[in-house]
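Handing you this structure, nothing more for now.
Left out: one protein chain. Kept in place: all the others.
So, chain A:
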Amino acid sequence: MVTAPANPKNNAPRQASLEVFHLIQQFLYREARLLDEQRYDDWFQLMDEEFTYWVPVPQARYRRDKKGTYERDRMAHFDDSLAELKLRASRWKQRTAWSEDPPTRNIHYISNIEVEPSEGENDWLVRSVAISLRNRNEDEEDWLGGRRIDLIRQTPEGLRLVRREVFIAQTVFLSKNFNTFI
């Protein structure tokens, strides 16, 4: 099993309190629900202005290979700034987005949440597992699972997502498209 990169800062002394853990957990659940409800503008409100979103395309390589399953410079499903994510979402909102009408029924399932300290005083490195289930039209069903590593910041306005990396397991993307975020 290829694992996502380890947190280089996990020797830091700070630990997440139960309260912080609870806040972050609820933040992730709410964020997932906003995606299910396709409330993209509200979802974007949870992002820091500098938000980056990376979902690399994994490759099945032999263990002895010098290159890994996930590499930064390879083709990615997403390698976006906040503005670029907003551009993608703006298509879904067009009246002429034929394939979004009737809408896809989305369920984002979030689990395996671990909260670790990060470099910044108000930052937390949050690991989770996300599974996206989409149903469309009569009988179309698509699943996508990934391990996520988020950088989440505590701000006076509440928690904000600063960075998200999603390490999905499908090398061949077993769907015709992906019309949500994970």
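Operating definition for what follows: a contact is a pair of C-beta atoms (placed from the backbone, for glycine too) under 8 Å apart; a residue touches a chain by one contact, two chains touch by 3 or more; residues count from 1.
The rule we apply is simple: contacts and distances are computed from a predicted model.
Between the names "YCII-related domain-containing protein", "Aromatic ring-hydroxylating dioxygenase subunit alpha", "RNA polymerase sigma factor" or "Iron complex transport system substrate-binding protein", the one given in UniProt for the chain missing from this structure view is "Aromatic ring-hydroxylating dioxygenase subunit alpha". By the touch definition given at the top, chain A reaches the unshown chain through residues 55, 57, 59-62, 65-67, 71, 73-80, 84, 87-88, 90-92, 94-100, 171-179.
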